[in-house]
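Read the structure below first, then the notes.
With one protein chain withheld, the remaining protein chains of the complex are depicted in position.
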Amino acid sequence: MKSDQRFKWISLGIIWVWFTLFALLPFCLVVISSFLSRSNASLISLPLSLEQYTRLANPLYWQIFQKSVLIAALTSLISLCLGYPFAFIIATARNRFKPLLLLLVIIPFWTSSLIRSYAMIAMLKAKGVLNSLLLMLGIIHEPLTILFTNTAVIMGLVYNLLPFMVLPLITNIERLDSRLVDAAHDLGANWFTTFRRVIIPLTLPGILAGSILVFLPAMTMFYIPDILGGAKSMLLGNLIQNQFFIAENWPMGSAISTMLTILLALLILFYLWATKGRKRGDWL
Amino acid sequence: MWGIDELAKYVVELQGIHKAIHGHGILQNLNLKIIEGEFLTLLGPSGCGKTTLLRLISGFEEPTQGTIFIDGKDVSGLPPHQRHVHTVFQSYALFPHMSVFENVAFGLRCQQVSFPEIKTRVEAVLKMVKLEQFSDRKPGNLSGGQQQRVAIARAAVNRPRVLLLDEPLSSLDYRLRKAMQIELKQLQRTLGITFIFVTHDQEEALSMSDRVVVMQEGRIEQIGTPREVYEEPCNLNVAKFIGETNIFDGTILSSDETSRQITVSMLGKKRLTKSSRKFSVNEKVHVLIRPEDVRVWGRDEVTDASDMFEGTVLEVIYKGTTVDLIVRINEQLTIAATEFFDEDDDRLAYKIGESVLVNWGNGWEVLLPYEV
Partner (left out) sequence: MNRRYLHVAYLGMIYLFLYCPLFILVVYSFNDTRYSLLWQGFTWHWYQELFHDRSLWLATWHSFTLGITSASIATLIGMITAISLYRYQFTGKKILNGLIFILILSPEIVMGASLLILFAFLLQLKLGFLTLLLSHVTFCTPFVIVTIYSRLVSFDKNIFEAAKDLGAADWQILKRIIIPLLWPALFAGWLLSFTLSLDDVIISYFVAGPEFEILPLKIYSMVRSGIKPEINALCSVLFFLTLTLTVLSQLALKKRN
């Protein structure tokens, strides 16, 4: 019908216009800006140059990058170790409890991470709850300085990003066919072997998805290192923020953002390669 | 082409239909005329194109070549709802958020029929499918058989010329299937609408249809009444697809045109038979004989074994009403026989390895031209 065709074209029109204008175009602008320079008159101007990228080779920037990767990797690892058993227990829980258990994970997931990070401060202060508890239990004799250290940043990141690890894992583990586990046991494998050779490989897509969902934000959520790590904590996200608002070097900020996007692309490609031939998820 | 009068008595007509999807030919040069008021079944294995054919008639797909006429009118390019044919889907596709009444009334509502008329027509058709008391229920609270009746009612209330049913019984269990087959047949007679039914179950096709269209690989192999298709298959494909059959090679010894009597040589013996086809002397043929037509005898029961085939029992399969016997005739050939099981009849108490004799009534064979 004519009106059906019209409906289709209007819908597709709106979609394409919006996404091109506000997603594709801005991204292209970032890439283009990274090849431009900063001038006194305007934040971004000609001439075209590779200056920003050559400046990135500076060991200072490289150090920040290394530190960001390290912290992000640690965050992912800790989230994985804490989160995998957690996700496994929930995914295999009885149907009666599962909705409630899921809800209790989703609530922190939806709570502003700013609020949650702020809540961590009270925990980690010298006179904070954690120290008071440990002192009271006699585990330590002097309050630990946690706040404004890398440890605090990692703790804050794990605290914020744990749900991002757990939720994809739960979806993935739920899809695990329990009969495969039964078959492994039936053929003589003990728990450890079954875990290593059946469960882990089959839940690999979930593990990778969760890790990527933790790794990238860990590098770029600038307000967490800012609040919990203090002024001296400079990760990649802080660097970009700094370039745009303090150093006012937009091309540099764009260059770093472009590198970040390339990193994202590499991680996605890795994910697709590592999960080739397996069931991944609804959106892929 | 056909004159207007000729076209008019066929409610649906397909001429020269070709359909290809992504370069793969699904249907090849299909021609079919469907008589008004008949129960026609499209029968064939998965992938033979029967569902595609249904979708061409309903308008969800267009043929790559060829024309489709409904009531004498060319419907090329006409969308589904303008064709006066309706489809009952395999999964029923009932609207889960609407009650039975609302489901059935849906088509009428979309055409903006007045509410009093909707009420009368919906209630009438619900009565016909015996679901008047369920009109407020949601599909989720109905059994499979009931859901199917709602799907049929929903299509039938719009008074289509043809109702297309795409394997509607395949998700039901055996008992329910058998019951629904009878119900559907009665429903078709009550409604008086032409039914085009798709199935891969040949028993279903034979028991329900006025005519059967046997399809394979996008082509129509044979069109005929269930009896014609079963007893006189026109080629090996049809013969093998419908029912069980034994196939032997033979050579024509003599053929009389007037009396249609033919002598054929097979397995070293001569047999006298009849055929409506023409064969020439020395022509190679296939000789087909259905297992239920084959008789098995013990050696000691027979005096004159001259026109019988010798063999040894290979398998005995008891099936309740019948017993299947597989008899080895020679190194390469076995013959399957099905006999009604009679507790008192010693004749049927065969043992594996026993030596037996096999034959069948004269003229019960079907002769087909030799195919490689």
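Letters A and B name the chains as they come in the text, with residue numbers starting at 1 for each one.
By our rule, contacts are C-beta pairs under 8 Å (C-beta built on N, C-alpha and C of every residue); 3 or more make two chains touch, one makes a residue touch a chain.
This one's a predicted model, so the numbers in the text were calculated from it and none came from an experiment.
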Residue among A:56, A:74 or A:121 that touches the chain left out of view: A:121
Option from A:157, A:184, A:202 or A:221 whose C-beta touches the chain left out: A:221
Contact footprint on chain B, counting only the chain that is left out: 58, 60, 79-81, 86-87, 89-91, 93-97, 106-107, 109-111, 154-155, 158
Residues of chain A in contact with the chain not shown: 1, 3-4, 7-8, 11-12, 14-16, 18-19, 22-27, 29-30, 33, 42-44, 82, 85-86, 89-90, 99, 101-108, 110-116, 118-123, 125, 127-129, 132, 159, 162-163, 212-213, 216-217, 219-223, 226-227, 237, 240-241, 244, 250, 253-254, 257, 260-261, 264, 268, 282-284
